[in-house]
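The complex appears here minus one protein chain, its other protein chains still in place.
Note that the chains are named A and B in the order they appear, and that numbering of residues resets to 1 at the start of each chain.
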Amino acid sequence: MNRADLETMAQREVQRQQTFRCRILCCASTPCLSSGGSAVHDAIKDAIKEGGFDADFQAVATGCMGPCSRGPMITVQTSGGEDVIYEHVTPEASRQIVAHHAAASPAPVEYILPGDIPFFAKQKKVVLANSGFIDPERLEDYVARGGYTALGYALREMTPETVCREIIDSGLRGRGGAGYPTGLKWDMVRKARGDRKYVVANGDEGDPGAYMDRTLMESDPHRLLEGMAIAGYAVGADQGFLYVRGEYPIAAKRLERAIRAAERRGLLGSRVLDSNFNFRVDVRIGAGAFVCGEETALMASIMGMRGQPVPRPPYPAQSGLWEKPTLINNVETLGSIAPIIQHGAAWFAEIGTAKSKGTKIFALAGKVDTTGLIEVPMGITLREIVYDIGGGIPDGLDFKAAQTGGPSGGCIPAAHLDTPMDYESLRALGSIMGSGGLIIMDERSCMVDVAKFFMEFCMDESCGKCVPCRVGTVQMHHLLERITTGSATAQDLETLQDLCVMVKETSLCGLGQSAPNPVLSTIHYFLEEYMAHIRDHQCLAGVCTLDQAPITELALV
Amino acid sequence: MSVVTLTINDELVSAQEGETLLAVLHERGIDMPTLCHLEGLSERGGCRLCMVELEGSSRLQAACVTQVQEDMIVHTHSERLVKYRKMILELLFAERNHICAVCVMNGNCELQWEAAKIGMDHVRYEYLNPDLAMDASHERYVLDHNRCILCTRCVRVCDEIEGAHVWDVMGRGANSRVIIDLNQAWGTSQSCTSCGKCVQVCPTGALFDKGATVAEMEKQHNFLRWILDGREKNVWSYGK
Partner (left out) sequence: MSVKTSPPSRTRPRPAAEHPSGDPRFSLIDRTLKRFSFQQDALIEVLHTAQEAFGFLSDDLLIYVAHQLKLPLSWVYGVATFYHFFTLTPQGEHNCIVCMGTACYVKRAAEIVAALQQAYSVTAGETTRDGRLSLSTARCLGSCGLAPVLVLDGAVLPRETPESALERVRQQLMNATHNGAPQPATNGHAFEGEE
């Protein structure tokens, strides 16, 4: 296939879609499926068949539409008309919806979600632009929306050097957490010497409370493959690995299928789009280890070993997989590549703030009215996300804190609700952007308990290689346990803080170095709560048991 | 090979390019605590005792896995570093059941030496007191998990020098254990050559000769140099 064939394929598919008067898009992403989405999809297909609307109506199983707590979601596209979005759809409701659009019955208004609510209006979809509109299992759907044209353009009109330049100019930074400039990383691998090079897409999204990567892999797998192929061309790699978390079987299956479909059409494999560029992609399934999100541990895992990190330098850009130069990018980062090449670096750089360009996907969860997946321009305030997009805190309670960055991040208190969400501002608050988990907590969450939860997570996930992380996390968890059970003294809080700083500074990899962050940030903003536990034996949120006493007090009795 | 110049504790030092910082520190006679490092084995960077401060870098670096560089400015014994080393040693003592008074290695143990040198006189953390087994099924050696600090010297020597790869580590985090074959009794291992290298490189009383009693066990590391010099240079020199 060459660029002209790609164009023809796109036109044909657009024409085919235009023959339908009405396209009913049903979300088939994990959250909607678990709310009964597949029954809805079946009901719609049945209703179309029974009504004899086969020629006019099309039912499409798509990726995620965003407001996951309102699922199962349906979007109806009518020729010439506005899209109509339906929420909480049941099989019965879906029959009504089909009947309504066939002009046989009034609209089931109770299921309609207005398209102009802030949840949609405040978002800007770049990476998720196709998510919810295409069938992730059909290559044609992706191509019809301009898919693989960026790869074609890069292969024909650009050199590896200019591709790297374009990514540097766009200001794109790694979406996995640390925010390293993506273009510079690419350029480093491009310049590195090696007879073979590799590209790795990091889809080991272990941060509890985050599912951006899964959604992208499930909803728009070809965009990721296109991003990887462009990366491969730019750095001179002919082999890519897609490391998918073991908990995401649907994503892995869709990616495997997408790879096969792309290879069949000559969009991956040898002589990509009739050029001299060859690029193979293989999927590797993770087996349940958070530490494998760390790049050196991830590479160990791809090579079939225990996922333990190794000290850097050497960086993967110089010596990575099988000691060859290796480019490792997060899935969301690679998802931003095709739009940048398509619309240009300047277009991308206009979105966001001075130092953080583009958009960021957040998995909004916890105590907000509408939870789900959102893509917003960098620099939007936390208040806009919580109160406009999320619709505020339910049950009339007050916002207490937002947790970003998962076990490596921290908590942002109400006083900082107007903080812009970008790499620098979050770091200044003692948290991190992280991969994009955003958990909102109300008054009923105890911050010491939250810190303990994350510490338990890190303790379980520590690989055990270095002493500070292996033993330090256990000891920190013990101390937090003491605070929540009421057996802690003021001395314990001091020991805890000392230990946090030591583990942060001496651990071998990112997991250990950031494990104390949730504790440090909650101590910083919610010291009163820690003191209330220790001094007054009180948990203001009513979560902790506090049924024990410090050993020093026991001696006095 | 070119020579680089660096500053260690305010003193100008020259070193060979490609050397590790730890090797240079040892050459200069600067005492650096180490537990997982052993000359002749690959570096692991796991015990974090040899952490040093590098000016211009916000992160501390482990000297054993850091290569010397021109104009590097190194501090090895700042107040902060000594404090951290003490804390790390305390964490190790709290992790398993290190009871020196009844240990075969009492007086010869590297963990004990390091603690004594740094002046560690108490442990401020809770002793975890895990319930761990001993394996005395081998006819000549004993494995005692209670004393193991997971430095993996045994794993590395068995893989890199003996070439048998009998040892590995199972589990993860605080539940990591060194294992033999399929986590089986040592005496039943078919891959073990009973060469005893693992016992000799073990820094603590986790591996010892059967029959040794309290404070009787001493270990020899110099066989590593002997083997490696022979293997790499065809030189076998006695008494070194």
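As a convention for this text, a contact is a pair of C-beta atoms (placed from the backbone, for glycine too) under 8 Å apart; a residue touches a chain by one contact, two chains touch by 3 or more.
As the structure is a computational prediction, the values presented were derived from the model and not from experiment.
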Neighbouring displayed chains - absent chain, whole complex: A, B
Touching the absent chain when the full complex is considered, from B:L22, B:M51, B:M120 or B:V169: B:V169
Omitted-chain contact residue, chosen from A:Y111, A:F133, A:Y198 or A:Y211: A:Y211
Residue in contact with the excluded chain [from A:R145, A:K367 or A:H416]: A:K367
Contact residue for the chain not shown (choose from B:I180, B:C202 or B:M217): B:I180
From A:A102, A:I250 or A:V310, residue that would touch the chain that is not displayed: A:I250
Interface with the unshown chain - residue positions in chain A: 30-31, 33-39, 67-69, 71, 205-211, 214-215, 246-250, 253, 284-290, 301-308, 363, 365-367, 371-373, 403, 406, 437, 439, 441, 445, 450, 453-454, 457, 460-461, 463
Residues belonging to chain B that touch the chain removed from view: 164-172, 179-183, 191
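Note that only the chains that are shown with their structure count from here on.
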Inter-chain centre distance, chain A versus chain B - centres from mean C-alpha coordinates, in Å: 40
Partner chain A, residues of chain B touching it in the complex: 44-48, 51, 59-60, 62, 65, 83-84, 87-88, 91-92, 94-95, 124-126, 128, 149-150, 169, 171-176
Residues on chain A engaged by chain B in the complex (per definition of touch): 289, 306, 310-311, 459-468, 470-475, 478, 495, 498-499, 502, 505-508
